[in-house]
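With one protein chain removed, the remaining protein chains of the complex are shown where they sit.
And then chain A:
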Amino acid sequence: MPELRNFTLNFGPQHPAAHGVLRMVLELDGEVVVRADPHIGLLHRATEKLAETRTWIQSVPYMDRLDYMSMMCNEHAYCMAIERLLQIEVPIRAQYIRVMFDEITRILNHLLWVGCHGLDVGAMTMVLYAFREREDLVDAYEAVSGARMHAAYYRPGGVYRDLPDRMSQYQESKWKSAAQIRPFNEARSGSLLDFLDDFASRFPKLLDEYETLLTDNRIWKQRLVDVGIVTPERALQRGFSGPMLRGSGIAWDLRKKQPYEVYDRLDFDIPVGVTGDSYDRYLVRMEEMRQSNRILKQCIDWLRQNPGPVMSDNHKVAPPDREAMKSNMEELIHHFKLCTEGIHVPEGEVYSAVEHPKGEFGVYLVSDGANKPYRLKIRAPGYVHLSAMNEMARGHMLADVVTIIGSQDIVFGEIDR
């Protein structure tokens, strides 16, 4: 009788379903996972240490690169932490713009998630559709900030600038005639808000299309139902947040429970799962996209009717506008001090959290009164969710590990920081 031993398998870091650079050491008994040990840190850039050597505002673009699938939400937590330390008010229009882009970001993130998750478990088509819609939303990113991904649009005190009045248009070229590009440019003939309005009216129907592809699909359900069940008690023990916690049946959403910016003025619902398996988390995220679309519409309506400033007028924090800077000595000094020395944030510590598409994204800032943070700690939701990998994968088949990684919605930019 030969000696039977468990098989140890390296999953990743170059596995396409590892969503980046996850190396997981799996101990297998036949095809059943006995132990999963994720090795992370392959993308560690020491963002938090780097931030200690930069001025407060110089770290804003680092935030984009944390969870590089939901860029503006990361910036939001960071800027909000600084604003709370400084105790400054953000203009109401900037708050609405932030909420609107938070929700655009949520749709962006969930679209990518549903596409890649589909790809992982064998539904090729989803990713193609998801990227079609993402294209419109990254164009909205580009319209406000000039960058399709790493926007650096939120700043302490507000947002960098107001929404543009016109969208960029497709140009005629030797490959595309004027007649061919006309339908593409139709929605882009107005302002950014018109463009987003058009998207928001189209999107629910597109979501229905996705759901016909997946929700009742037999293969999809066979891969997802009853895989990676987390009970509500365990979800709390493991520090889950966001869709992972709601999928387990706990109605917890920071946008409702601890509202920040203008979320308390908006009307939306929180979807909650029942069984806490991967399929419930899928349903929760799909419904979240619908709710985000609702919020998006309300923000568009408000922003159309209420012009106003989008940046704090406290010039110890936010730079004065160029015209004032060129004509006014006081503003010139402010500009010079801000651009050479940066903001001084009063001594203290603060933890600010936002409802990020993946869960609770928190920023813990310690300031000793300098022009740089003393300590920045980023609480990444994916980090906590991945730490429960062993518990979630144990007893499942090897192929289910891919489903569980997918349903955790992990991105290594934020986990490794």
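The working rule: a residue touches a chain if its C-beta (ideal position, glycine included) is under 8 Å from a C-beta of that chain, and two chains touch if they have at least 3 such contacts; residues count from 1.
Operating definition for what follows: contacts and distances are computed from a predicted model.
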| item | value |
| --- | --- |
| Absent chain [UniProt protein name; select from "Iron uptake system component EfeO", "NADH-quinone oxidoreductase subunit C", "Fe-S cluster assembly ATPase SufC" or "Amino acid ABC transporter ATP-binding protein (PAAT family)"] | "NADH-quinone oxidoreductase subunit C" |
| Touch with the omitted chain, as defined above, among A:Thr55, A:Ser145 or A:Ser278 | A:Thr55 |
| Residue, one of A:His19, A:Arg155, A:His356 or A:Lys372, that touches the chain absent here | A:Lys372 |
| Listed residues A:Leu206, A:Leu236, A:Met286 or A:Leu332, member touching the removed chain | A:Leu236 |
| Missing-chain contacts mapped onto chain A | 40-41, 44, 46, 48-50, 53-55, 58, 84-85, 87, 236-239, 241, 250, 252, 257-258, 340-342, 344, 347-351, 353, 360, 362, 364, 366, 368-372, 374-375, 377, 379, 383-384, 386-388, 416-417 |
